[in-house]
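Note sheet for the following structure.
A single protein chain has been omitted; all remaining protein chains appear in their positions.
What follows is chain A.
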Amino acid sequence: MIIPVLFGVSVVIFFTLRVIPGDVAQTILGTSATEESLAALRNKFGLNMPLYEQYFTWMSGVLVGDFGVSMRTGAEILPEILSRFAITFELTILAAFISWIIAIPLGIIAGVKRNTKTDFSVRIISLLGVSVPNFALATILILVLSLSFNYSPPVGYVGFFEDPVKNLQILFLPAFVLGTGMAGAVMRMTRSSILEILRQDFIRTVRAKGVRERVVIFNHAFKNALIPILTIIGMQIGVLLGGTVIIEQIFSLPGLGQMVLTGINQRDFTVVQGAILFIAFVFVLINLLVDLLYSYLDPRISYK
């Protein structure tokens, strides 16, 4: 199923970007460009070929790992995608991690102590988490930190392997912002699936056997509640991959989202189509992984 979807994605993204009105070469080179330089650029990127030919040229490159070069800078696209993806991926994973630490314990507590004050507070917190847009939280945090601690978002990016401490310092705040947003959704799902499981017969049986409540919750209920929780986590990681666009912009992180945004603002189509195709590829891959994890966690689900 993945291959037709990705093929469809490539078609949609390629032709959508070609619908943009105006002459691409003109936009890139500006109004003062000479006829010769325009013609040279069109030739270089095959812009005067029929659209379907342009598409096949692009795709035959992509299939062997050649995403072409940037229309603006002439730089190879794939190496840049990969190095930027490393940043976005690290940010996403950190954010996901932060969200689990916050959300899963709180979700379990809320589910177990249903309809108590604790449950009510957790529900309000999680709904707030879902409702506060991450760019709003980011601006508020930067404002508060700068007013009270003279903080300013770090300039420049340092890779994890160059200086892990500095790297985590840079990524912590953006990851925290993304993580809290995701935590809301994970918390809600954890709560409702714990509730669902606790109602089932096997839990009553386990309790009737005199098993301690702690064991009932962690060994029996939580394990079975994991499947829906995993679904939401998989979905959220995908959402995060796209959602980092805004956060990368606010914290000036040179990730994949920023690459797309800069590409769009500069009308650099080869960069935009390459980056988006890559993101879609990772997105679909994550969903597949989540599906595979299901059948591992729940042997009743099988894929033929």
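Side notes on the structure shown:
The rule is short, and it goes like this: a contact is a pair of C-beta atoms (placed from the backbone, for glycine too) under 8 Å apart; a residue touches a chain by one contact, two chains touch by 3 or more; residues count from 1.
The rule is short, and it goes like this: contacts and distances are computed from a predicted model.
Among the names given as "Heme exporter protein B", "ABC transporter permease", "V-type ATP synthase beta chain" or "NAD(P)H-dependent oxidoreductase subunit E", UniProt records the absent chain under the name "ABC transporter permease". Contact with the chain not shown here comes from a single listed residue; of A:132, A:158 or A:227, that residue is A:132. When the full complex is taken into account, the listed residue touching the unshown chain is A:143, out of A:51, A:82, A:143 or A:289.
Among A:16, A:48, A:200 or A:252, the one in contact with the hidden chain is A:16. Listed for chain A, the residues touching the missing chain in the whole complex are 1, 4-6, 8-9, 12-13, 16-17, 19-20, 123, 127-128, 130-133, 135-136, 139-140, 142-143, 146-147, 192, 238-239, 241-243, 245-246, 249, 257, 260-261, 264, 272, 276, 279-280, 283-284.
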